[in-house]
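Removed: one protein chain of the complex. Kept in place: all other protein chains.
Chain naming follows the written order as A, B and C, and within any one chain the residues start at number 1.
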């Protein structure tokens, strides 16, 4: 049983009849994801990739039990679609759209917090447990990246994730569950909220965090470590060490002002909390091995 | 230990410096209520009836632990004052104001439900545990009404409550805790939410509900009885049996349309659920005795 | 506060909800121009605030100008106080839906109520177990979202071609509800025209009385009340209902007043008016009694059991009112609560008999009324 999504997770696709929706539904199915229904207003009664389409989420949920919803919905309509999913009682939602209005994103996260739901995204590739299932658009066919294994990956990036994960795989590891929280200023879910899931996941032996300058998600992860709430080996890579101050580099969230949210600060916080931080992607695999060794020694001492 | 308020409950008064606030603060104190602070914006630093006044609720709460807030605040400012109390973490709030705008009342109740807080009122006399403490304005000095005892009273009315309670006392009983939910269309707390408190209250042996035409609070109480969630003897009096249809009689909530929410319907629902319903106030005491007898027989059979 | 159909429809129009072409006429001389401006056939709808106009035969249809003029004259001549008539183009109706928004006090939400079967039978439908009636709950703080409206649209089985129009109507109606502090907004029937247009066939709206201070745009005029005395009482801030029996009630508290009403009817009496002399009005005995006198009763019955209201203050007020207004009918008093002994003395001194028991007071009043 992996995190967030597994072979058994019943997934609906909101926006299934759009071009992207169709294309990735087919891929998600091919990979093994259990897609039970699609939703597009006005397209109820159609079938896409052999999947029944409904006009509303509540109708889909009335027809079949649903665990999670995957949104292929343009950014302007994401708030409506996420609330529709939550209104139907769905607690796991992934939205990949890039360009969700800021105040919409805030309202989405607030509502999710209030209702005990988890929204992953926007501006993300989604969630993938290689070899099992995915919600999002990952090129899972690239074997040197999406190899099953026991390293959990949490990331704010897309392409950089492929870059770093390839290094993890090159070092002989594989991925348990990879979750892209997304590059927006206000992602639906934050690093520190995901780490406890990895802590409890039997298939995850260590975690790699792929962060970048801006915001405070990496610092929050470090606090979690310091508080002893995450104890598996943790390796991090933080982009933006050399970014010029005051420039908006990286994702929307990655604006650095007055020395707050710099990559250096994040790296220091994580190191202070006991994580190993890679200066560049190529050494992430090496650090993972180190981290696991330290952990082994520790457990031998304690055992 | 009584319901909602007891001798030990630390109460603040929002709007303590107003005429009503001062007057009833003095009475509440005299009766034994533990008033720990007052709040009126702009009057911080003053003292009223020997009680320190603060500008904000959060400041008052920073100075002393607070369990409950009593509002003497005009209806237009009730929403702000209730949210201020909830924002400071207070979970028990009584607001007596008559004339709270409908949509404000809805927002207040929704927020209370979402935060696990309880707002009693508006348009009520409040809550009283005779001989112990009160939040509100009850003429507790009228001995033939406010006698301590073991009958819980839940009511939508003011004067009618005195009328009915006098009958309860005349029959030899006394009152454990009396809660006026208020006469508005959307009271902060409903009958069915209070009954479980009385069920768990050691000092309450039976409950009297004083209802009236309009709304569905009495029907909800009946449902609770049917569901077995309230098992103490219950007597009800419902005003408005003879009210002409379509007329807005009684409190704001008491408009009857199309046969819904009539007193007769309520009486039937309560009787069907096992409650005894009095046709007029004068027989409430008699019915209480009957209800307690039935209960005694039942426990003897089961014992 | 009730809002007239024509006012509701003006609000609908301003908010993008389609309404029939219409004009308001108040006298025969205005008819001719209106019947030229608006293409026939027409519907003539008297602007009154009581319900079931249709069942009462008060909605007239006219194919010709002559029929329209006759119809309007009939309405003006009914003696039911009809002044304003709304003349509307007759919509060719394919289907009638029901749509309203109100408050759910338990859930503490707004609730959109929709049905595929609109028209006059909606209440029967409602009582018969909510079949075919769909409820969608809206958190006032979050507001309506398109999906809420779509759920109701698909829920009542609308065709795809009508969805976006319907969603727009529901959204606009919610916005009106919210911005007006309404207790109810209702469109019944909501027409689907032969041409596939959605049009508001009627408009009913109640704005919360406690919120009127934020709505200076709603003029509180006598027109909004069924009775001039009820309007007068509203202006004075005294809860009052005009009825047609013998005993004028002047009691403290809504619950107690309603209870006294029940007891009178139980004992074979009739009520001249319902009036709450309590709460903030307990010092206003004269204003209250003035209203009672205008109801043409045979007896005035005063029953109180004060909470904030002090019995002695009320008794003093009643004595003063009697001195000033000199009612011809007898006044029965049953005034209790704080300082009731003092109240008793005041009443006795003024020659009144201070009763202490509500039922006794009721029986006394009925006896006096039957003299």
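Just so it is clear, contacts are C-beta pairs under 8 Å (C-beta built on N, C-alpha and C of every residue); 3 or more make two chains touch, one makes a residue touch a chain.
Note that the structure is a prediction, hence the values are computed from the model and not measured.
Asker: Name every shown chain in contact with the chain that has been left out of the document.
Answerer: A, B, C
Asker: Can you tell me which of A:92, A:156 or A:205 touches the chain that was removed from the display?
Answerer: Final answer for the missing-chain contact: A:156.
Asker: Considering the complete complex, identify which of A:69, A:95, A:125 or A:176 is in touch with the unshown chain.
Answerer: A:125
Asker: Could you tell which one of A:152, A:215 or A:233 touches the chain left off the display?
Answerer: Counting the whole complex, the residue in contact with the absent chain is A:215.
Asker: Of the residues A:7, A:47, A:76 or A:298, which one touches the chain left out of the display?
Answerer: A:76
Asker: On chain C, where is the contact patch with the chain that was removed from view?
Answerer: Per the touch rule, chain C residues meeting the hidden chain are 139, 141-143.
Asker: Across the whole complex, list the residues on chain B that are touched by the chain not included here.
Answerer: 41-42, 44, 55-59, 77, 79-81, 83-84, 87, 107, 111
Asker: Across the whole complex, list the residues on chain A that are touched by the chain not included here.
Answerer: Touch set of chain A with respect to the missing chain: 75-76, 98-103, 106-107, 109-111, 113, 125, 137-139, 141-142, 155-163, 166, 183, 185-187, 190, 210, 212-213, 215-216, 220, 239-244, 246-254, 257-260, 263, 279-282.
Criterion: only the chains that are shown with their structure count from here on.
Asker: By the document's touch definition, which label belongs to this structure's chain graph: line, ring, star, complete, or other?
Answerer: Basically the chains just string along in a line.
Asker: For the pairs B-C and A-C, output the one whose chains share more C-beta pairs in contact.
Answerer: Counting C-beta pairs in contact, B-C comes out ahead.
Asker: State which chain is most central when centres are taken as means of Cα atoms.
Answerer: B
Asker: Where the centres are mean C-alpha positions, what is the separation of chain A from chain B, in Å?
Answerer: Whole-Å distance between the two chain centres: 49.
Asker: Hey, how far is the Cα centre of chain B from the one of chain C, in Å?
Answerer: Result: the chain centres lie 28 Å from each other.
Asker: Please work out the Cα centroid separation of chain A and chain C, and write it as a whole number of Å.
Answerer: One centre to the other, that is 55 Å.
Asker: Check each residue of chain C and list the ones that touch at least two other chains.
Answerer: In chain C, no residue touches at least two other chains, as defined above.
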